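Before any comments, here is the structure.
Shown here: the complex without one of its protein chains, the others still in place.
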Amino acid sequence: MIKAGIIGATGYAGNELVRILTNHPETQIIWYGSKSYEGQNYSDVYRNMTEIADDTCKGDNIEELAKQADVIFTATPQGYLAQILTDSVLENTKIIDLSADFRLKDVGIYEQWYKIQHKRPDLIDEAVYGLCEINRDKINQNTRLIANPGCYTTTAIMGLYPAVKEGLIDPDTIIVDAKSGTSGAGRGAKTANLFCEVNESIKAYGIGNHRHTPEIEEQLGYACGRDIKIIFTPHLVPMQRGILATSYAKLTPGTDEAKIRRVYEQYYKNEKFVRLLEEGVFPETRFTKCSNYLDINFKTEPRTGRLIVVSALDNLIKGAAGQAVQNMNILFGLPESTGLETVPVIV
Amino acid sequence: MIKAGIIGATGYAGNELVRILTNHPETQIIWYGSKSYEGQNYSDVYRNMTEIADDTCKGDNIEELAKQADVIFTATPQGYLAQILTDSVLENTKIIDLSADFRLKDVGIYEQWYKIQHKRPDLIDEAVYGLCEINRDKINQNTRLIANPGCYTTTAIMGLYPAVKEGLIDPDTIIVDAKSGTSGAGRGAKTANLFCEVNESIKAYGIGNHRHTPEIEEQLGYACGRDIKIIFTPHLVPMQRGILATSYAKLTPGTDEAKIRRVYEQYYKNEKFVRLLEEGVFPETRFTKCSNYLDINFKTEPRTGRLIVVSALDNLIKGAAGQAVQNMNILFGLPESTGLETVPVIV
Amino acid sequence: MIKAGIIGATGYAGNELVRILTNHPETQIIWYGSKSYEGQNYSDVYRNMTEIADDTCKGDNIEELAKQADVIFTATPQGYLAQILTDSVLENTKIIDLSADFRLKDVGIYEQWYKIQHKRPDLIDEAVYGLCEINRDKINQNTRLIANPGCYTTTAIMGLYPAVKEGLIDPDTIIVDAKSGTSGAGRGAKTANLFCEVNESIKAYGIGNHRHTPEIEEQLGYACGRDIKIIFTPHLVPMQRGILATSYAKLTPGTDEAKIRRVYEQYYKNEKFVRLLEEGVFPETRFTKCSNYLDINFKTEPRTGRLIVVSALDNLIKGAAGQAVQNMNILFGLPESTGLETVPVIV
Partner (left out) sequence: MIKAGIIGATGYAGNELVRILTNHPETQIIWYGSKSYEGQNYSDVYRNMTEIADDTCKGDNIEELAKQADVIFTATPQGYLAQILTDSVLENTKIIDLSADFRLKDVGIYEQWYKIQHKRPDLIDEAVYGLCEINRDKINQNTRLIANPGCYTTTAIMGLYPAVKEGLIDPDTIIVDAKSGTSGAGRGAKTANLFCEVNESIKAYGIGNHRHTPEIEEQLGYACGRDIKIIFTPHLVPMQRGILATSYAKLTPGTDEAKIRRVYEQYYKNEKFVRLLEEGVFPETRFTKCSNYLDINFKTEPRTGRLIVVSALDNLIKGAAGQAVQNMNILFGLPESTGLETVPVIV
């Protein structure tokens, strides 16, 4: 049994980690970390967990936790892990970080977009960017720190990766128009996230400055071998879970629909958690709800010479806790889908 | 492996059966039955099932199915099973019926409330009313036909059963005010169930004549040993899943809160799927969403001498497909929670 | 033109007052009061009001406001008006209070249920309980203080009043099971009211101790001429607006459906804002959304000898701001429906 600790177990991603790890046959949660609810029963915070996770929430003593846990998941605010992470922690345990602290390789870009001084830039190089289907080969038993990708980022990158990698589109023309459920905004008590403010409305936010932008640019930049700039516009949708990204880019000369399909099939046909839908069927977030699946399809628009890609996932699972557990499975040599085989809940 | 067939696999309860049985370690679905979609791929109807249940939907040839399947689940309109069920089917397989055909022991009451002539009244006595926690002892290897209880019914009966059985309330004063998500209305293309007609509204329906009324009366009547009449009022709530029942009844003399708690604890403390919440904490449907749990709590109201019981469950799981699988587990001697241990999804 | 001031203009009821008074042909808003947003533009808080209400929010200087305004609406927390109200204010202006401070005639009951010491018990007798259809005759040009009824209260009382007044039911058996949209919980930044906590769930709350209970009891007690005790259970529904109350009581001997209909028709046929629906058609909150209508219908249940009444309204309009404006119209001798003739928005 893998002994797992969670720091930040009472946020929405944290709760999802608890839920997935509770059903995972090879793990045992030994630490429900929550500064805000320290000393309270976890199931008093999340009453769905009554008689399932009746342990007491613990504080953020990462040094102590590192001695007890085989792996620590951190689902904490930006900057927090970089601040508390020490060398001795990394000597004792593995870290899978759901925050953005170690996702960007360029610390300057991190500090510019997040407006935070990075406390452990020396560890950035060591961290593996845990986009499982792309980077699983970079994870091995010596890996100590995995930067779990963002939710929007996973949706966008996975939708565009084969096209960028194989030169099917001009990366400088990429526009990602993404739509997210409200759990992505977190569990903080903010007026803007009240039911009466969110329901029956849709809005764009973070236009031109959302912090997942450089993460998408960096990863797609690796795919095409040079720096790129994209447009990324997130929207808030009155639903709890799910992200749908509609991405646009200019086709490169000679690229047609059939060629793109061959490429995407080649990239994804053996990926359990990536489903390339059949021609003419496009992702809907509900097809992936409560599962680790990421659905993709595309269409060329010959009138304007563009590719349109639609990709969708559950932001709390493949976009956060599910992918984190998938990374844990890779890290510990388990079958990658262990504990993640749940069927999407369409209704 | 238990070979399971489903007749009515493309309704919402049918899809939930598919979902649960797919994750069940001891079953294999051999027949996705759907008259409406016969010949189509199951995952074309429910695209969440892409790469998971890519079989073709079959018709309703129950004789043929009975030869192949160890158990048949019927999630069909009222009256349909009674019409197609034959003796040879029952000789070859087990039936777990999610419709109301064999729930009421009094065929006259069935015909009066359902406005249908019952085609197989001779089989009613044989059928076991599959309210697992109450009737599990009546199910054994000779059982051929289980009448799976209704969703409202399970919520109401389980909330009131200990109080009625132990004489803590006057059964003739029972009022059950129940609230259901919209999946309970089925997947039929009706104007009344369109998003724009259901969202941002609540209504009562079937006032004084909903067909779950006699089912509650019959079962609670068994508990107290005599015929009773109750009031049952269902409401439609703009959510997908969940039923919450708020039930009221006059306390019998000498009954107080502490006594009721002792009784309810005694009845439910060993029941995995029934959670009696701690004092002062009341059920919310989301605590049970996507799980087989049924949550209960109560409060006495000394000013008026009444008991108020609140009970909640997921109408598609503990109120339909989950309880059906729980009945299958009992029937086949498996641990009762096999395949049903999923943690509620609160967000 | 009536000069109107609002204290508490940035809560949901306050915003609804602004909306209704802006469209009212005989009023002018001269004071957008909001302690929390003092100095900010009103339309920066409620961006729907851009180019419509671009005034600056003012503080709560009620003495100054009383000199300028013909009428002050207070949509403030319980206890606040009683604390700031002075004799000179009442000499200068009229007050229509949307809080509970002057609704209950028995100050002991107020202090017991609200856990607040009442600062101006001497004014309670003077205040008129502004349930327009019942008490309009008590409002005249000398009226200085109107206690606008609660939202649940209006729904419940109006549904039961004729039956109680005419002795058609036994008032001691009344149970009011009410369901409310989330705007009733206010605009405070609380975790419990976040979209992800409210959506896809229903819960009961305030079981046996909700503060609208004594208000219903007092008013229905006046109707039948004696003290009564009822059960009132509110529920939170995942929608923004609307309250539906399902009320139950024992019929008195000799009462039948036809007699009740005659009585209800007599009470409500001339009431513009109360619609007794035709037999067999029951209220849905959407029939009243964004309007001042209150819809009612009922059914007798002969099997159990009970009356079931369903009543519904928009909690922010007939349950708050609309009724407040209706009271203002009565107070100033305007036609009662002035500014309130908006048609319900069903979609």
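What to note about this one:
To keep things simple, chains are lettered A, B and C as they appear, and every chain counts its residues starting from 1.
One rule holds in what follows: a contact is a pair of C-beta atoms (placed from the backbone, for glycine too) under 8 Å apart; a residue touches a chain by one contact, two chains touch by 3 or more.
In this text, all values refer to a predicted model and were calculated from it rather than measured experimentally.
Contact with the undisplayed chain is limited, among C:Y80, C:F102, C:Y129 or C:F287, to C:F287. From the set C:D177, C:E200, C:E217 or C:E336, the residue in touch with the chain omitted from the display is C:E200, counting the whole complex.
Summarising the interface, chain C meets the missing chain with residues 12, 15-16, 19, 22-23, 46-52, 183, 200, 240-241, 275, 277, 281, 284, 286-291, 295, 316, 341-347. Residues 12, 182-183, 187, 189-191, 193-200, 238-240 are the ones on chain B that touch the missing chain.
Residues of chain A in touch with the missing chain: 172, 175, 177, 179, 181, 196-197, 199-205, 207-208, 229-231, 233, 235, 237-242, 244, 246, 248, 282-286, 289, 299, 301, 303-304, 306, 308, 310, 347.
In this section, only the chains that are shown with their structure count from here on.
In this assembly, the C-alpha centroid of chain B lies 39 Å from the C-alpha centroid of chain C. Each chain gets a centre from the mean of its Cα atoms; for chain A and chain C, those two points are 46 Å apart. Separating the CA-averaged centres of chain A and chain B is a span of 37 Å.
In chain C, the residues that touch at least two other chains are 196-197, 199-200, 238-240.
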